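The complex is shown incomplete by one protein chain, all other protein chains being positioned as in the whole.
Each chain gets a letter, A and B, in the order it is written, and its residues are counted from 1.
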Amino acid sequence: MSFAEFVHMGGHGLYVWLAYGSTIAVVVALWLSTRASGQRVRKELKMGLKRQSKV
Amino acid sequence: MTIKELWHRLGSPRWFYQMMGPWGTGLGVAAALLLITGTLWGLIIAPPDYQQGNSFRIIYVHVPTALVCQSAYIMMGVAGFLFLVWRMKLADMVVKVTVPFGMVMTALGLFTGSVWGAPTWGTWWEWDARTTSMLVLLFLYFGLYALRQAIPRAESAGRACALLALVGVINIPIIKYSVDWWLTLHQPATFTLTEAPSMPAEMWLPLLVNVIGVYCLMGAVVISSLRTEILRRECNTSWVREELMGEPA
Partner (left out) sequence: MRSAIAGQVISQVVREWRTIARAPIDVANPLMFFFLGISLFAIGTGGEREGLAEIGPAVIWVLVLLANLLSLDTLFKRDHADGTLEQLLLLAQPVFVPVLGKVIVHWCFTGVMMTLLTPLSALVMNLTLDQTWILMLTLILGTPSLSLIGAIGAALTVGLRSGGVLLALVVLPLYLPVLIFGVSAAYLAGDGLAVTAQLYWLGAIAVLALTLAPFAVTQALAISVEQT
């Protein structure tokens, strides 16, 4: 099986890649945003604590 | 550790935060490995279906997402019950962090289903039973999300959403039944608990891998967002202060 055949998916390439692409994009985005919000909250809280300790 | 001890410990967000860090990472790694394996297996190695050809491969992304968003709602209903009856703070947070995850997964399940429907049924949207109940599930998630946004006090928002999640869980079987009975076109469920799958193993094994993978993903996402939520809510306690100061910047 050549790479072109694999991409073509027997004529169903559009559907298969649309479904896989959207799923992969959404799952990766979900994971990244979960991590990012965690890091943001930690950072904000740490800044708050530093400010408190200075006062 | 006995169940009773676990129960009491779950009442303490601090214990959960400190215990669950490695669990979140572990589940995340497991989810990544399983999903990559299952997806590649399904894309490359699994044979095409003799009727549907290669469009059949969409099953490996569609079924896991469609399964996990229903489980997420049920988990939310159980958590809502725990919060209403025992006022367990952690359960409220579970309800809160599951809504966005479930909403995204439901939307994804609907989208991949629609993409699969195009070559298989010859239409991008069909008012079929399972499609429709997924759509209703999405609306239920919307309602929960909107309700939480609309109530300013966090405590009240938590209880209101817990109650709504519980009402939703009681309704889901009735909705599913009524819709099933009104519109039916879908192929029967791939996995049932009581029967062996009707497809050959080389087709359902990658699906099983992806289903387990997506449940690990749910675990990882929920645990990670729960830990964030715990920090946010307990930010004035001394243990959070120590925890944050101890961590490398």
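Keep this in mind: contacts are C-beta pairs under 8 Å (C-beta built on N, C-alpha and C of every residue); 3 or more make two chains touch, one makes a residue touch a chain.
Note that the structure is predicted; figures quoted are calculated from it, not measured.
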Chains shown that the absent chain touches, full complex: B
Touching residue (missing chain; options B:175, B:205 or B:235): B:175
Contact partner of the left-out chain, one of B:10, B:32, B:78 or B:163: B:163
Chain B residues touching the omitted chain (full complex): 84, 136, 139-140, 142-143, 146-147, 150-153, 155-156, 159-160, 163-164, 166-168, 170-171, 174-175, 177-179, 182
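Keep this in mind: only the chains that are shown with their structure count from here on.
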Separation of mean Cα positions, chain B and chain A [Å, integer]: 16
Contact footprint of chain B on chain A as seen in their complex: 6, 9-13, 15-16, 18-20, 22-24, 26-27, 30-31, 34-35, 37-38, 41-42, 45-46, 48-49
Residues of chain B defined as touching chain A within the complex: 28, 35, 39, 43-44, 48, 53-55, 57-58, 61-62, 65, 101, 104, 108, 111-112, 115-116, 118-119, 217, 220-221, 224-225, 227-228, 231-232, 235, 240-241, 244-245, 247, 249
